[in-house]
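The complex appears here without one of its protein chains, the remainder shown in place.
Showing chain A:
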Amino acid sequence: MDVFLWVIVPYLCLATFVVGHFWRYRYDKFGWTTRSSQLYEDRLLRLGSPLFHFGMLGVVGGHVLGLLVPQSWTDALGVSHETYHVVAVIGGLVAGLMAVVGMAILIYRRRTVGPVFSATTVMDKVMYAFLAVVIVLGMWNTIAGSILTVGGEYNYREGVSVWYRSFLAFQPDASLMADAPIGFQLHALVAFGLFALWPFTRLVHVFSAPVGYLTRPYIVYRSRDPKLGSRRQRRGWERVG
């Protein structure tokens, strides 16, 4: 069972994530978009969307730190366990709260604003459900696990994080996860579910974060695409020069 949950399922999800993106990009560039609904409604979005997105950026940054940076590294830097803990909890709380509040506003908006709701696809709803559960579980782990220490203290940097790195190194150690508190287990499982869904939802827009904008020239010039015209060129009739 442990192997199934903490080896097979995660790898299946990871594979879906990677192959799914590849496939979607190959076959559905046109559908690759944020599907923004700002045109319908602006007031709530103006509040909720930046809150959520900036919160999520913080959350993702926190996860990178927590999961990918081994405890030994911060130890070597002379960061004590307590300092790390305090920074992580405060950072996590702030970012997490932003994300939760933002998400609440966005979901409220999606449900109550008629045009937005009718533009919501089934995939969106599934995605929202997963996203919400993951975020709420994550918040629960932070609050209950690290602050209130419900069910005893748990140092995820010696458990979950190590498992995650072993998972990424393709030498997964299922026992580490099996020993983690149920909150962390659920959070991880649902998150993997979300990863598997990812390429088939609007979440793909994450991978088109337009950082290239910072360096490219303002005006883009391109040659005409012969495929786009009303008829394609006949073989042997390609333009010369």
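A few comments on the model shown:
In this text, a residue touches a chain if its C-beta (ideal position, glycine included) is under 8 Å from a C-beta of that chain, and two chains touch if they have at least 3 such contacts; residues count from 1.
Note that in this section contacts and distances are computed from a predicted model.
Entry comment: the absent subunit's protein name, as recorded by UniProt, is "Nitrate reductase subunit beta", drawn from "Sarcosine oxidase subunit delta", "Nitrate reductase subunit beta", "Amino acid ABC transporter ATP-binding protein, PAAT family" or "Protein nirF".
When the missing chain is restored to the complex, the residue among A:I8, A:L39, A:L68 or A:L168 that touches it is A:L39. Only one of the listed residues, A:V60, A:M123 or A:I147, touches the absent chain: A:M123. Residues 24, 27-42, 45-46, 49-50, 52-54, 114-115, 118-119, 121, 123, 200, 202, 205, 208, 210-214, 216, 218-224, 227-233, 237, 239, 241 of chain A touch the missing chain (whole complex, contact as defined above).
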